[in-house]
Every structure is written in C-alpha cells, then in structure tokens.
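Single-structure report; data block below.
The complex appears here without one of its protein chains, the remainder shown in place.
The first chain written gets the first letter, and so on, giving A and B; residue counts start at 1 in each chain.
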Amino acid sequence: MRSVKEVSVAIIGGGPAGLAAAVRLYDKGIKDIVILEREKMPGGILRQCIHDGFGLTRFKETLSGPEYAQRFIDMAEERKIPYITDTTVLEITPDRKIYAASKNGILEIQAKAVILAMGCRERTRGAISIPGERPSGVYTAGVAQSYINLYNKMVGKEVVILGSGDIGMIMARRLTLEGAHVQAVFEIQPYSSGLPRNVEQCLRDYNIPLYLSHTVTDILGKERLEGVVVSRVDEHMQPIPGTEKTYTCDTLILSVGLIPENELSIGAGVTLDGRSKGAVVDENYQTDIEGIFAAGNVLHVHDLVDFVSREAESLADAVAAYIENGELRKCSLEVETDTNITHTIPQKISGEKSFLLSMRVRQPMKNCEIVISQGGQIIKKKNFKKALPAEMIQIPIDAEKLNSSENLEVSAIC
Amino acid sequence: MEQYDITIIGAGVVGCAVAREISRFQLRTVVLEKDMDVACGNSSRNTGMLHAGFTYAPGSLKAECTVEGNQEFDQVAKELDVPFKRTGKLVIGFNETDRANILKFKKIGEINGVKGMRMINREEMDKIDPNAGGEFAMYVPSSGILDPMQYTIALAENACSNGVKFRFGSKVEKILREGDTYRILTSSGEFRTKWVINCAGMYASQISEQLGYPNYPVRGFKGEYYVLDKKAGKNMPIPIYPAPNEKGGFATHATPTVDGNVLVGPDSYLTDEPEDYKTTKEHMDGLYRDGLKMFSEMKREYFIRNFAGIRWKIYNPSTGENQDFVLESDDAHPHTVNLVGIESPGITCALPLGRRAAAIIKEKEQPDNNPSFNPCRKGIRRFSEMSPEEKIHAVAENPDYGEIVCRCETVTRAEILTAIHNPLGVHTVTGIKNRTRATMGRCQGGYCETRITEMIEKELGISETDVRYSKAGSYMFTGKVR
Partner (left out) sequence: MLREFICIMCPQGCALQAEEENGKVLEVSGNTCPRGKEYAIQEITAPMRNIATSVKVENGELPLASVRLTGPIPKSKIFRAMDEIRKIYVKAPVKTGDIVIENLLGTGESVIITKTIHKI
C-alpha cells in the first residue's frame, strides 16, 4: 500500500554524515526526523573500513571504522531517532518529496528539509580509460575491501595496485596481512594521492614499493587477469614509449579517485560544482534548491571522517534554524579561488555569518600561504609548511571580519 | 553420446536465430557454444542498430535480408519482448560531396526496397533533433536501435522453450562424417547429429573447411567504442551518421542505445586475431578526438566503459573486394548449412538468415510442425520501466521488487533472481548483467557486484571459487578469507 509520511527532516544516507546530522538535529530540538539507509545496517562505508585510525580528533582515541560508526549509531539509538534500513531512495523532487523502495512497498515522504548524505563512489577502469583486455581480477579498492572485510571472499594472490589513494594503500596492507603478495603501487601523479602516514604504515612497513609518475597501460589475460603493463608517464601524464614493463599478476586493484554520489541531487534539480563534483552550497550547506542541504562525501570527498561528522553537525545547526524560521539568510557572494586551489566549500556566503572554509590545493606546495581576502582587503592568512592535495585544508572565517557586499577571494601563494 | 537431428555450431545472434526458426519443427536440435553464454562474441560487440539497408549492393543477400529483417522487427520485438525503438536515422551532410554520396546511397536504398527515405532541410532537421549538425540530411525512418544482447538471449530462450537444447562450454574440435551422420567432438564430449549448421562467426571459415566447403578468406575489421553515461544521452533522440564515403563506409559516429546511453564509435582497423577484443590507447584517443568534433557531450566524466568488436568479412584476395554473406547447402556436402562471413548488419539479418536455413532443412526433411511452438517469449520485467502504480503493485506481489540491488540502473533483487534462474542455465556475472543491466551503470558494479556474486552463490549453492565473471577461466575469488 502507498504510505505517505510527513517529517521535518529526511536524511538520505545513514553513514557518518547522516548519523551525525541526525544526532545534532535531535539535540537542537528537531526530533521529527527520519534517516533512510539502503543497507541492512547503518554505518555507511565505515562498516568495511576495519582498520584503525578513526576518531582521533573527536574521541581522542584511535578507533576502527565500525567502532566509530557504532558510537554514532548508539547516540542515534539512545535518542530513538528512527532510521529505516533496506530502503533505497528512488527520487527526490525539488519540493522535497521523497520516493523510496523497500520490501514493504514504495514509501513516500514529504519533508520540510532534506539532507543529502549519500557519500561517494569510486572511479572505475572505464572512467579512466585503461586500455587492454577485459578479464576478471580487476577490482576497485572499495569493492575488494568489501569482499574481503564483509563478504569473506579473497579476491586474489598476486596483486598490483594502481593509484595511491588511501583506500588503495590500506588495501595493500590488508591484502598482505591476508597472505597475498602485493608487488607494487603505481601512481600517475608525481606525488602520492593519499596521506603520507598511509605511505609509511601501509606500504613502507611491508616493503611495498610506490612508483610515482607511473600508470597501467595495458591489461593482459582473456579470462582471469594474467598481468599488467606499466609505463612511466611524462609531465602531461602521457605514457613514455619504451618504458613499458610487464608485471605478472592475477589481481589489479584500482584506487584512482572518488566521486560524490549525486544522482539523486541532480534529480532534485540541485546545481553541481564541476570542480568538487558535489553540490554548490552556501555557508549553511544549503544547495540552490531551498530546503535541500548536503554534507559529507556527497558534497566533497573528505580524507578524515572527523571532518565529515563535524561538517554534518554544522549543517544540522543550519537546518535546525531553517526549520525554526522557515528560511535562512540569502547568500549572494561567491567564493572565488586562484588556480592553486581546486575548489572550496562553501561556494557561496552572505558575509554576515562565521563559517568553516574547506579547500584543497591542486598540487603539493611547500611553505605556502593561504590568503583570504575581500575586495583586496586581507581577512585571514595562514602559513603551511606543506600543503598536499591529499589533505583537506580547513580555515574558520569570522563574520566580524567580513563585509556583505564583496566576493571572497581565496589564493595559495608560495 | 547425445544424438540430435540438427546441430547448430555457435550461439551468437545467427545461431540463436537459426535455432529459433528450426524450433518451429519437430526436430531434435542442439546449439553448441564454446563459451558460457550466448552472444559472447561480436553479437554483443556492436552498435545495436537495426539497419535500413541503403548501403548494400542491390541483389545481395545482405541487402535482401536487411530490408526483410528491418520490416518485420516491430513484430519480432513484440513477440520476443526485446527493447527496441524505431528511432529513424539522420545521415547528415555539409557540402555538395556529402550530398552526392548521400543521394547515391538513397538511390541504392530505393532499389533495395528501403521505404520512406527523404532528403530534409535544416528546418525539418530542427524538428527531429535540433542538436544534429549539418546543413541537410537524409531522414531514414525505418532505422532503429535495439539491445543486441537481449535480442540474442530472447531468440535463445524462445528456442529453448520450444525444445532446443543449449550446450555451453562445448568447443567444436572435430567433425567426422560417419555413414549418414556426423560425429562432433567437442571440449565437453561427443555429439551425433544428422545435420550440421555452421554459425560459428569468426571461426566459421574453419568449420566450413571441416564440412568440406572452402576455407573462405576473411579479414577482421575491428572497431573500438566508448560507452557514455545516460546523462550524455539525454538530448539524443535519434542516431546521427555523417555522410558516407563513396564506398558506403561511415566515419566514427555517436549512437544512442535503446537504454539511453551513447556509443561513440566504432573506428575501423584490421586485425588477424579471432578474439582480439582488447581496447588500445591509440584508438581510444582517436575516438575521443573524433567524438569531440561531432558530439558536444563527449566528456571524460561521462566515460563508463570501452569495448571492441570485429566484423569478419569474406574478401576476394585477388581484387581485395569484400564479399556478400555466404549461405549455402548442397548435396556434395550432405546435411549441412554453411553460413560464413555474417558480419554487420548481422543483427538485422539474423532472423531472415535463420528462416532461410530452416527452409533448406524443411525442404529436405519434411518435418512435422512443432505442435507446441510458441513464437512469444517474455523478458524479465524491469522495475525501472514501471509506472509508479505498477511499482507499488509489483512490490506488493513480490517484495523482492522493493530491494534495489543495482542503484545506477535501478535493478531489483527480483530481476536478478529471475536472471540467475534463466532458462538457459547461464550464471556468469556478465550473463546476469546482460539480462538485467545490473553493473552496466556509471559505478560499474561498485555497489551491486558484491551482492550479485553473493546471490549467485546462495541461489545455486556453489562456492565462491566457482563464480565466474564471463569465461570459463574468469574466476573471481581464490577462496575464503577465513
């Protein structure tokens, strides 16, 4: 039967962003909420991230992914926040109606506010156009992680990894601990795309070489993977002829980037930022569709879950204000960047509210300075001994320093 | 040893169409296929066009079968429940050379019996597709797009429900003439049969030789493709082809698929290896460059996948000219039908060729009609194509329709389960994909592949080491972690 439900806030996704937003909303007095989760259990991607190192900032201890998720699940359950699992949202309309499918039927929800917290997906072989045959044995790092940590299936024995994303390096260690032989990690960029600590504790600890400026240029094997050809690349990331080397292996793991999962957002009419691949949001994490908000990896890919939960909490504060007042301050000022910065969150501000500015640099920089200004007037400067694309930079901006008439300019200067 | 009246070698679209047409008669028929599913070769590696027939030489078997196959396809798609749209096609031109070439083939089309082709101006083009380039075009209303995997599966399932057996993993190694029958040695055992029908695609010349026919010289014209996201296909209602060259060849083009994706390609180059399906950087780069020139949505963020297919054409070594399809049967080679060089437009021609092959057997054997023959077959009911009301009813009737397994393509557990228990007994991951579209979307199985492999194991009661991606040796797991 068709069941229509009305709620103040519907949260799409029960991962760390969705759970953190729900808990904060509840504590702010917004209790009429529902979390929609497509998996059997809440927790999102953390359920398969069994390695430790989560929660250092928030909990002052180092937890595994499932433990970190459990902290938030426990908080949600203590508050009796309803979450509906095994339910996939099919559509969100611009007027915040949600259609979702589950074994119990098609659920229809009308929400005053919708929080997009769907996380991200992995880039695939097709997305980066790796040539060659199409055998089995080519897995993205997250899929391999899911098979090994959730499904109890071992994906292979002789492994090559393309891409030095954090999950790729973590899988290098994970596979090694489970008896596979990881021959090498290849990275097309001249620098690691994951955190330096993961290079240290996942690769160096296990004598797994990391080759920078290298990529896979051919995939061999018509049935199961038999090998990969790896080439060195030039400064334009084009393979250099004559540098090909064949590695015999039965498994290729791809860790070549994450993309915010915004199919539902697009359906709702939300405008995306071509740089972050997530929604364009203002200082309230509100998208350009009123009442639809976004935080976490669906907005921009994070490297630390503590940043995700913190962002979701800031979002929840704004959503609570939105529910109470029926609207939020208009944000018409743009956040502009120079070419050293890939993107910022938020992209729009009012100039009248303090906010946290998140950004990434395009390439590694040493002894650089992030300068934030408005109409030539410097608002804030921050020095960095090193700035890496792998590390998100976050700088709090104080409303008192801002004016409400000029765009904000962000630049990274060496 | 299994015994049959008819043995069809090859479960591509042609073999399956022949099987379906022979299933109209009371004949014990088997299809031998070396791979683990139907359509593992070039039947699944093409543009999925229902061709009209304006580029083939008048009087050729190709021209005759194309026009016949095109005209009947609305009926065929309905009977076999195959995703199909008669979109029409625009062949666009910019200059007088283009116009001359287009008009040349319009005339050939008219001789071949292609109906409704007409030249249109820019104004009329705007009504059909404002995004189409070009100053003028030939509008070919009879062209269409279909899902070639679904079509081959549909033919096979229909043949199967009408009594034809399918033996996968049965590579033909030797064919021996013994008295009035043939003994066929395969990788899965021996088969005795009265008739042999050669539908072996890229290996058809070898089988032809084993049957005593010529080992026809063939050349492989390989083409690579990009598959683009459905976002790129939103504004593409109709296939747009550039004006052909004077030989009737088309440069790289972009074609919508019946599911809403876009194919960019194929390009064309020669290959010697029968199953040289690897994609290459050189050609992918070329497709990207050419694609950018003619298709504004050729964006890297829309890239989903690449694939390659090969058109194995018979040619005359002394003139270098490509030849027509071969369909032959004579008393010097008793109880055989030989189909060689069936390449593009093989999908469009499959049923007409099947009908001709069946007619040869009918004439010789005078078989009784199959009293239980049913020309209709139902495909898997797709949740994504249901109306909101239908979705509610579907979930109420079968709760598995409420569990979305593949997020990108909105494929439900009910559909995957039906696919796993398909009548042909195929259970590769690729087989499930081709039957449901699960894993075909932009995340390429990132979300659903783990679920599908788990369902295959549980439903069939097999261990993880027995799960196959596509081919016999394409194992996915080396064992359990614990």
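The definition used in the following text is that contacts are C-beta pairs under 8 Å (C-beta built on N, C-alpha and C of every residue); 3 or more make two chains touch, one makes a residue touch a chain.
Bear in mind that the values here come from a model prediction, so they are computed numbers and not experimental data.
Here one chain is not drawn; of A:P66, A:P82 or A:P389, the residue touching it is A:P66.
Touching the chain that is not shown, out of A:L304, A:L357 or A:I379: A:L304 (per the contact rule at the top).
If you put the hidden chain back, the residue from A:R47, A:R96, A:R121 or A:H343 that touches it is A:R47. Not every partner is drawn; the one left out touches chain A at residues 40, 47, 50-53, 56, 62-64, 66-67, 70, 149-152, 174, 177-178, 195-197, 199-201, 204-205, 303-304, 386, 391.
Panel shows chain B; residues 481-482 of it touch the chain omitted from the view.
Throughout what follows, only the chains that are shown with their structure count from here on.
Averaged C-alpha coordinates put the centre of chain A at 39 Å from the centre of chain B.
Residue ranges on chain B touching chain A, taken from their complex, read 227, 231, 275, 277-281, 284, 300-301, 303-307, 383, 388, 391-392, 395-396, 399-404, 407-408, 410, 412, 442-447, 449-450, 453-454, 464, 468-482.
Contacts from chain A toward chain B in the complex involve residues 1-2, 38, 86, 88, 90, 99, 101-106, 121-122, 124-129, 131-137, 140, 142-143, 146-148, 150-157, 178, 217-219, 222-224, 239, 250, 263, 266.
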